[in-house]
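A single protein chain has been removed from this complex, and every other one stays in its place.
We call the chains A, B and C, going by the order they appear; numbering starts again at 1 in every chain.
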Amino acid sequence: MNTNNTKVTNLTDAVKSYVKDGCHLSIGGFTINRNPMAAVYEIIRQKIKNIHLYAHSNGQGVDELIGSKSLTCLEIAYGGSGKFASTCIRFRKAVQDKAIKIEDYSNFQMALRFLAGSMGVPFLPTRSSFGTDIIKKWGFPPEFRKNNAKLPNKKLIELDNPFGNWCDTRKVVLVPAINPDVTIIHVQKADYRGNCRIHGLSFADVEQAKSARHLIITCEELINDDALKNDPDRNQIPFIHADAVVHVPHGAYPTACYGYYDYDPVFLKEYAKIAKNDDKYHLYIQSQILGTLSHEDLMDKVGRDRLKMIAADKKRGYAKGLDRR
Amino acid sequence: MNTNNTKVTNLTDAVKSYVKDGCHLSIGGFTINRNPMAAVYEIIRQKIKNIHLYAHSNGQGVDELIGSKSLTCLEIAYGGSGKFASTCIRFRKAVQDKAIKIEDYSNFQMALRFLAGSMGVPFLPTRSSFGTDIIKKWGFPPEFRKNNAKLPNKKLIELDNPFGNWCDTRKVVLVPAINPDVTIIHVQKADYRGNCRIHGLSFADVEQAKSARHLIITCEELINDDALKNDPDRNQIPFIHADAVVHVPHGAYPTACYGYYDYDPVFLKEYAKIAKNDDKYHLYIQSQILGTLSHEDLMDKVGRDRLKMIAADKKRGYAKGLDRR
Amino acid sequence: MKPIADYTLKEMMTIVAAREVRNNDIVFCGTGISMLAAMAAKKINAPQSVIFFETGAIDSKLEELPLAVGDPRIMYQASCNGGLIDSFTTMQNPITGKHVVGILGAAQIDIYGNLNSTVIGDYNDPDVRFSGSGGACDVASFVPRSLIFMKQEKRKFKRKLDYITSPGYLDGPNGRKKAGLPKGGPYRVITDMGIMGFDKHTKKMYLLGHFPGISPETILQNMEFIIETSNSKEVLPPTLNELKLLRTKCDPHCLIL
Partner (left out) sequence: MKPIADYTLKEMMTIVAAREVRNNDIVFCGTGISMLAAMAAKKINAPQSVIFFETGAIDSKLEELPLAVGDPRIMYQASCNGGLIDSFTTMQNPITGKHVVGILGAAQIDIYGNLNSTVIGDYNDPDVRFSGSGGACDVASFVPRSLIFMKQEKRKFKRKLDYITSPGYLDGPNGRKKAGLPKGGPYRVITDMGIMGFDKHTKKMYLLGHFPGISPETILQNMEFIIETSNSKEVLPPTLNELKLLRTKCDPHCLIL
């Protein structure tokens, strides 16, 4: 966070300044929606490696960061892209090949971990997951945790309710806070100071943003005056949390951005096919990502027709009648 | 909560159905803003007694419930009405006279207690209040708590951080959840099913609403169709939490309702004078509250001119230039 | 005997599940067939049930079938567009949570309705990796009643799970309480061959009904463990009206069906 008066920058500089080799990163969005894809592609272009990634139920963003070998560790609840890949394909491959270390939580637990970080407390309690292997099996063994100051010493802790049986609850599971070095989210509107307005569901973006040491915001519309303050009830993240604001139209593509565009079913189906084959996937990263200079360049390649096809119906916020078979 | 399709009722029935003698009640609003005053006055008219009240920083609502001798117990962070009564006057008197039992928390702690109740956990952690008498001194002694199943066995608990020194935190204070029998809030807009839209700050109304077994909503505007669903991003409380929806224009008067009217400085100054004198206060309750049949009746008594004086400027949401000396 | 030609097994499963939803239920659903079942319930037999997504959307107007719980289609005309915290706390909160019915799926299930959606094989050296819990563990922990979709296969109905992602009755009648879980647990398992319930006392799965043309024996042959089948009845096939509503109002473009 910083309280500077303007934080507008470009994506190359924003990523270079805050996303470092080995950093602990979290990305916003959910499955096929509002993943900060432009930033993900920029991370891949800058060849930043050894990232420790946090997500809750992220699809495309997680899968491409894994596929491009940018990660060493992943903490996550769900790796999937809905109908397009009920389990993300490069994610599945990487876990099966033990190419990344992984720690599993439930979705609520991941959301609570970001909430704890944003609230400034070391943990929050829940009544979820008793009796499951989410508690019993650890992906990061104690020694690994001990040698890494950025990780809590334990995955989860069971605690007897110190208030007796208050709320009819005998015990709770404590989930440790996450404070990522940097969080990247993609929102519909942000102003030059970093005030953010998200349209539609916010997922855990607000908690991810507020728990981070540094926050990069990419946005569909950059507002260069104080107009967002005309309707403060609609803003979810005040500027004091932001470090960098970058204007990137279609910055969530190929995932959806409510009110602006839908997910691209053509891209996602094609991606699922390519991701199943190592050689094809290598080629995809080389040509599609490393072979483009910027997200704008990538959007040019995707082409006006495809973007028009997924453009959102103003009333509904998605592309009505889009062929999604 | 209930999932019925319409919850519209009148204030008399709503209060009669849910606010019972001895019940645990919470009211929304903050100091001189959005106190559910119409409902407070209706509780006084129905002479419901022995209420156990929860509030965070509530002014007028708390003071009038105390003044009318409706309470036996109060859990609160702050009893004040800003410039009009930096300490609420009947509140001060009642505590000094030991006419009510009181338990003090900080504002954040009260908000967290509602949040815990709304989240379905028995407690939440904070780093506030270490070393203070808020932890050391209890208003409700252990025996009193033991004999009251609706109270947690302890006021607050200090806990060593089970995750070592994670988040640079050696210990936390645990605050116990509140699940009131009934919460009453006053909002700008609600629909027939109980979806709520609050304009301006929400204070802790959302948490108070979601933590309650029953929720009564009074509103400036009752929307009889599904129009609020046209802009779901602006709605804070979904209908599944609501039990009763009552249309009460000026339902927060004499406190403010952002976008609709300001607080009434004439009323609040006059009230502060009256509240200092037991006889005058008794007369006030008799004539002003018990002597009126409804909030509508009370508003007629206040008069059109006073209501016009405090009517909100559309752009600013408050009464610009209102004489507040 | 093959199922009657005028409906598919997927349609049958969807409708059988939809029938288990009651008016005033708040229906938590994931993607795919579970979302379709929730939509079908609303169109067929529980018009006042409320569809509720783990992403935070409540009572959305689903003009088109969402393909993920993050699909923008669920954000249109919702009562409230919240976030993950709102959604899961609505289930964890016993006041609202007691009205929620969860619709889940998994890779493996055992006799107590525990589910695995994480790995086949050793957790630290898996043969097959699945998506992981998502919100399934949370739903299964909190809600009083859940419906589970499964394919009727031996490798899916397992004596012992490789990983317990979502708690059912854990190790038996007292399992949830001992572990610290709220009451509740799995209510029905719906497969492509039949529907199972859980015994009130033993908490073990039993066969409640077999689909037309499927015998209880066939079902047992497609499970690794044995369940009580003596009270199983043939399940009524979809009515014409149910099928019509499902096909025209829920998934006209055959995205799931």
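FYI, contacts are C-beta pairs under 8 Å (C-beta built on N, C-alpha and C of every residue); 3 or more make two chains touch, one makes a residue touch a chain.
What you are looking at is a predicted structure, and each value in this text was computed from that prediction instead of being measured.
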- Task: Please provide the labels of all shown chains that the missing chain touches.
- Result: A, B
- Message: Going by the contact rule already stated, which one of B:65, B:111, B:196 or B:285 would touch the omitted chain in the full complex?
- Response: B:111
- Message: If I consider the whole complex, including the chain that's not displayed, which of A:11, A:51, A:237 or A:289 touches that chain?
- Response: A:237
- Touch with the omitted chain, as defined above, among B:6, B:50 or B:132: B:132
- Query: So which of B:47, B:301 or B:320 would be touching the chain we can't see?
  - Reply: B:320
- Item | Contact residue for the chain not shown (choose from B:20, B:92 or B:276) | B:92
- In terms of residues, what is the contact footprint of the unshown chain on subunit B? 29-34, 56-57, 59, 76-84, 86-88, 91-92, 95-96, 98, 104-109, 111-112, 115, 126-134, 137, 139, 158, 167-168, 170-173, 200-207, 256, 258, 262-263, 312, 316-318, 320-321, 324-325
- Message: For subunit A, which positions touch the chain that isn't shown here?
- Response: 1-5, 117-121, 179, 193, 195, 210-213, 226, 228-230, 232-233, 235-241
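As a convention for this text, only the chains that are shown with their structure count from here on.
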- Between A-C and B-C, more contacting C-beta pairs sit at A-C
- Item | Centroid distance [mean C-alpha coordinates] between subunit C and subunit A, Å | 28
- Averaging only over C-alpha atoms, locate the centres of subunit B and subunit C and give their separation in whole Å. 40
- Note on the structure: The positions of subunit A in contact with two or more other chains are 126-127, 167, 172, 200
- Query: Listing for subunit C: what residues touch at least two other chains?
  - Reply: 57, 75, 81-82, 92, 94, 142
